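What you see is the complex with one protein chain gone and the rest in place.
Chain nomenclature is as follows: A, B and C, assigned in order of appearance, with residue numbering initiated at 1 for each chain independently.
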Amino acid sequence: MKLLYFAWVRERIGKAEEEVEPPSAIATVGDLVAWLTKRGEGYAYAFENPKIIRAAIDKNHVRADARIAGAGEIAFFPPMTGG
Amino acid sequence: MKLLYFAWVRERIGKAEEEVEPPSAIATVGDLVAWLTKRGEGYAYAFENPKIIRAAIDKNHVRADARIAGAGEIAFFPPMTGG
Amino acid sequence: MIATIRLQAEAFDVGAEVEKLTRGRTDIGAVVTFTGICRADEAGEPIAALTLEHYPGMAEAEIARHVEEANARWPLLGVTVIHRHGRIAPGENIVLVVTASSHREAAFAAAAFLMDYLKTRAPFWKQVEQASGRIWVEAKATDDAAAERWSAPPPRRDAAK
Partner (left out) sequence: MIATIRLQAEAFDVGAEVEKLTRGRTDIGAVVTFTGICRADEAGEPIAALTLEHYPGMAEAEIARHVEEANARWPLLGVTVIHRHGRIAPGENIVLVVTASSHREAAFAAAAFLMDYLKTRAPFWKQVEQASGRIWVEAKATDDAAAERWSAPPPRRDAAK
């Protein structure tokens, strides 16, 4: 599964994208964030306040309880500041 | 006192402006409309529905109860349809 | 606040007016424009053209008063109002309002406010040329209602910057 990171989530993790294979117990976006958080300091820093992290599955906004089964790409980013 | 007429008020009266000397009993814009109405068919037609006629004294919107003493020019016109 | 008010027979250029208002400024964050255009129909019937009559002197004064009122209600950095008079063909522009502010809420609100007032208070009258003859456009109750909504005390809220 492909993960994408944007803005300060990208900067804190230190990469824009990566391929990961989370264990089958990781069912939701929230589970995935918790699992990623344990992968290192950068991840822990990026996800230190998981409530403000936004996520998208295949370019659609989703909530933390969204299931990740079948996802092509999952993106994590801060609240949007466009316009 | 100078009177100005616009749009269909002008067309019905048949002139764009005129000088008038109303008698001293004519105190308000409403009095003036009633007095003008008696001056002929065109005036009666223009002011047949006095409630919808708008008036301005010296280029400021006024109501029918506005006093005309000291007015330089008084204009009568239909509801505005600009923009 | 820089205000420009023009009554003219000639068409205007929206892009040029925005450029004039914003050139060299770095305090403006939001610009809203409203352009009113002559449609080929009025009240469901085709028109060949419209003619705008106005009350010279009073039209400028009324617009200036409402631009001042908008400036008192919202933190504006610039306003341009151009209103044409004379004969205008379908597809041609009629009226332009440009509002500039540091944030979008003020620019949107001031432009809507000015248009509602231009429709109901500025001394302009539209006549349309239809197959049945020349007809004066009737004032719309919905325009009066739109203008009425601004008669509540000014909001000057800081929301939605």
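Convention: contacts are C-beta pairs under 8 Å (C-beta built on N, C-alpha and C of every residue); 3 or more make two chains touch, one makes a residue touch a chain.
On a predicted model such as this, the values are computed, not experimentally measured, just so you know.
Considering the complete complex, the chain that is not shown touches A, C.
Of the listed positions C:7, C:52, C:70 or C:111, the one in contact with the omitted chain in the full complex is C:111.
Contact between subunit C and the absent chain runs through residues 13-16, 18-19, 22, 24-41, 90-91, 102, 104-105, 107-108, 111-112, 115-116, 140, 142-143, 145-146, 158-161. Summarising the interface, subunit A meets the missing chain with residues 4, 6-8, 56, 59-61, 75, 77-83.
Quick note on the criterion: only the chains that are shown with their structure count from here on.
Centre to centre, using the average C-alpha position, subunit A and subunit C are separated by 47 Å.
Inter-chain spacing, taken between the CA centroids of subunit B and subunit C, is 27 Å. Subunit A and subunit B have centres, each the mean of its CA atoms, that are 72 Å apart. Touching of two or more other chains is recorded for no residue of subunit A.
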